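Of the protein chains in this complex, one is absent; all others appear in place.
Moving on to chain A:
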Amino acid sequence: MQKIEIRNLYKIFGKDPEKGLQLLKEGKNKEQIYEETGLAVGVQDASFSVKKGEIFVVMGLSGSGKSTLVRMLNRLIEPTAGEVLVDGEDVLKMSKQELVKYRRSKTSMVFQSFALMPHQTVIDNVAFGLELDGVEKTRRYERSLDALKQVGLEGWENAYPSELSGGMQQRVGLARGLAVDPDILLMDEAFSALDPLIRTEMQGELLKLQDRHERTIVFISHDLDEALRIGDRIAIMEGGRVVQVGTPEEILQNPADDYVRAFFRGVDPTGVISAGDIVRDNQPTVIWHTAETGIRMTLEMLNNRDMEFGYVIDSERRFNGIVSTDSLREALERGARKIDQAFIKGVTKVGETESLQDILPYVASNTWPVPVVNEKNIYLGVVSKNRFLRTLHRAGNGTQQTQEEKSLEEGVSA
């Protein structure tokens, strides 16, 4: 389900933005327009949608228009043209009163510079949105205390922001965003001002909050690792344009252009792609209904199909174990009759969210394809050595450095 839908959104800064729009339509580019008219194109023709409950990261270098884009979602910056649909309603058509109501009830925002009110205590800062909305004091303090608890800042209610460290201040910023219980949380480089350790911690915390209560989060970042870590999907912006939208894996495996590829160079694909992305259900499964599921029968089945391993699951596809033609034969010789007596020992299953990096040891050290399960232990399939290597090869091509990309990278960093 789409929560936010952006269609052909433009922002042109300057005195006569309509003229800039016209020039863009005539096919002129950003630089030409700036030279001719002094108008600055902030965002051009951005279209994408954000699903309900996902963390959508907008990533780009500074000046790529990502901060402008997020501010158009709540009209802190007035778009020049286009549509912003939230739950099907066009935000740009809202009257002043409707906009105030929308900002109070649907969205909230977390800022890079924290933007806490220095003259108010932590609790009053957290309660800020509720106070604007006229929620009475005991009620708003109750909700604010709850929000503070969620970010782990109980006991700091009466401190002033200046008494807190940067990380704690941003927790207050986050609590302020959460206290109004918004559908949509806009986070503008929210963790960029924090030092790396705290940043990682806050990212983890955000994911944890998201587990407990799913919100739609639009997260602006210039940090690729951050985008990959927290983003369900990523939009990459360059020069005011959205150049690619997709899951981290999609973008990594199939970058839309050299700009995106340059972005991802140096990223270790094994840290991004997870077991669930490359799992294949191509191995024989043995359903273990009852105790009678026979060893002999299973062995026959594997021999018929000319396969070495069988994956034993129950009627609800929960993973039980692996048998091989060898282990089955050996069990028969021992006179065993139940199939679990033929299970290979030392089998490790991996979770679908585990990265290739995490599963590498199991894939490498076992002769059998590694079974992949989801969080409910449902068997999804396997990752074989072959598939693992193929994936690495493909992703590696995407990030290989060619001469052309080298020059692009220099252009980007300049």
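Everything that follows uses one rule, which is that a contact is a pair of C-beta atoms (placed from the backbone, for glycine too) under 8 Å apart; a residue touches a chain by one contact, two chains touch by 3 or more; residues count from 1.
Keep this in mind: contacts and distances are computed from a predicted model.
Trainee: Missing chain's UniProt protein name, "Redoxin domain-containing protein", "Glycine betaine/proline transport system permease protein", "Inner membrane protein YgaZ" or "Anti-sigma factor antagonist"?
Mentor: "Glycine betaine/proline transport system permease protein"
Trainee: Which listed residue, A:9, A:24 or A:109, touches the chain dropped from view?
Mentor: Selected residue, touching the omitted chain: A:109.
Trainee: If the hidden chain were put back, which of A:6, A:57 or A:180 would touch it?
Mentor: A:180
Trainee: Can you say which of A:20, A:129, A:231 or A:248 touches the chain missing from this structure?
Mentor: A:129
Trainee: Spell out, residue by residue, where the missing chain touches chain A.
Mentor: Output for chain A: 74, 76, 100-105, 107-109, 111, 113, 115, 117-119, 128-129, 131-133, 176, 180, 186.
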